[in-house]
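Excerpt of the complex: some chains, original placement.
Note that the chains are named A and B in the order they appear, and that numbering of residues resets to 1 at the start of each chain.
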Amino acid sequence: MRKRYDTIVIGGGIIGTSIAYHLAKAGKKTAVFESGEVGKKATSAAAGMLGAHAECDKPGTFFEFARASQKAYQRLTGELKDISGIDIRKHDGGILKLAFSESDREHLMQMAALDSVEWLEAAEVYELEPHAGKGILGANFIRDDIHVEPAAVCRAFARGARILGADVFEFTPVLSIESEAGAVRVTAASCTAEAEHVVIASGVWSGAFFKQIGIDKSFYPVKGECLSVWNDGIPLTRTLYHDHCYIVPRHSGKLVVGATMKPGDWNEQPELGGIEELIRKAKSMLPDIESMKIDQCWAGLRPETGDGNPYIGRHPENDRILFAAGHFRNGILLAPATGEMIADMILGNPVKTEWAEAFKAERKEAVHR
Amino acid sequence: MRKRYDTIVIGGGIIGTSIAYHLAKAGKKTAVFESGEVGKKATSAAAGMLGAHAECDKPGTFFEFARASQKAYQRLTGELKDISGIDIRKHDGGILKLAFSESDREHLMQMAALDSVEWLEAAEVYELEPHAGKGILGANFIRDDIHVEPAAVCRAFARGARILGADVFEFTPVLSIESEAGAVRVTAASCTAEAEHVVIASGVWSGAFFKQIGIDKSFYPVKGECLSVWNDGIPLTRTLYHDHCYIVPRHSGKLVVGATMKPGDWNEQPELGGIEELIRKAKSMLPDIESMKIDQCWAGLRPETGDGNPYIGRHPENDRILFAAGHFRNGILLAPATGEMIADMILGNPVKTEWAEAFKAERKEAVHR
């Protein structure tokens, strides 16, 4: 007998498991089909900065969506702990976007107009973080741009979903999605199942499913390499950020350094050249890092779309098929709001019109960038 | 511009890379499309016993094919070292199939009729391997059932193929195989390519492609869990084998213990219960193992077919599509002969009729079991 679900989510990264969690919490019979292990690809490669500001250059719909998702983490931290037993390790230090040049400074000053952003002069920066590198002209301090541990969030969503009744199938690559009368059929190597609704949440690998369902949108990877070191001796409580490189202080005492940007590279492994670039950049922000012990190196594929915005919505001609993919650098940040939005669509709850319009597949232009 | 190859092999395990190596050596423009990393799934989970005898209960076509492949390793060891620079770590100790009961003994005595098998009485066994467990009634000693390191063989095939001109694309999951006029088109997440010939060599994940090309054969996994320990103190030069459990002495000083049999389990991770079973069985064959230090635990999926024989051959209606999958416990052993056989079919060289008949998709019955 074939399995039947209310909703099957294809992809067990942070987007897919957030959707499954929110649906399971609403009482829906939900399944996740994950080709490998939950949260092991782009999700666990991410540093986990909830950078609503760090990633946006100007206010607007994207920024509002990001802020809403950022706020949802406040609620989720306790909720996920209660339901799943897993602590997502929220770290409240905030972020310092550093200016090392006049053009950096001008660029940052524009964003400093926002209430949530505070411009600090150089002396203030060094007072907060005395170990920061020389030559800093000032910084935007964004208290709300905190960070979490992405793998822990994803594991909490997945385990929470399971405890609430969902099935999470790992090692279950999906091969095809086909519409049938009254259902969608999902075929994997190990089984076939059908569902009222199917959600495509496969990150950069979503393109094949978009093609199967007749939506002409593509995804491409922007590979990012990272490394971590053990900080045994100096205080650092805020994330340092400059020129797309960041140093994130973890609760464990590790520092996470990321990330390179390699568009079009599908290989998920860290290369020597990328590691060299990270070390060079990290040293300019935090010279003491030179003598810290290397812990790990890794890489992941950010899923990028044609216009830089994710696709979150419904098939224009088939109500049963939804999608949530292409979150680029913002998957961890946007996972809660994305999960809620897709769950609301499936549950028939109202969804903010601006958001639905901004992220639907057939939009005219991006609301971001 | 779309890439074009003579042959595209789908799957970068030991079967797929052996095929690519043999084709590249014959001057064919070849590509391998591997969904993850070369040799990281069933291949690297295998212990690498070239058990032509250990796995066969009686002579016949399957046994002949296995013996031919076993012999090919003698040639390949040096050849792969020269071309790829990689040493496949052939270990010549042979195997002792132990009898702990009268029914074991009777069963083993039947095979001892073969020239390549030597029956040893208990005293002889203990003389060869004084640390073997108590209660042994005798053993079949099979000098030719040596072992290699599967990951090294696969890496050598892949690197050899590359050095001979092939492309090996990792992190490139294939989604579809479609026949076109004069070519076969292969679509992956990251690219599309076409080829004169396509070979399906995706282990237990081959079923989906068989379905796409219209061959109604299925594959199912028989998961096997393994572990390794460091043997720092006792001599052990032969593989010990009993009741589907083996202890393989590596050149590195490690012992590899395997493997459980869990049909239908697609999860590729070692579970606590499986590890307990392995330890219990290993202790009966080699009591000293109890105090050895655990090194690693892992698991892999043996690809099993309906009748227990692999499918190695050509699509009955489409000469451009070939397949080599379903080798069950014998993928390492059969990789050389399988690679040669598929290469010969593509190159138009003669192939032994018994073998072609035995392993074709539309066969009537298995030649083995």
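Methods note: a contact is a pair of C-beta atoms (placed from the backbone, for glycine too) under 8 Å apart; a residue touches a chain by one contact, two chains touch by 3 or more.
Since this is a predicted model, take the numbers as computed values, not measurements.
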item	value
Oligomeric copy total, full assembly; chains in place: 2	4
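The rule we apply is simple: only the chains that are shown with their structure count from here on.
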item	value
Distance from chain B to chain A - Cα centre to Cα centre, in angstrom	39
Partner chain B, residues of chain A touching it in the complex	35, 37, 170-173, 175, 187, 189-190, 204-205, 207-208, 221, 266-269
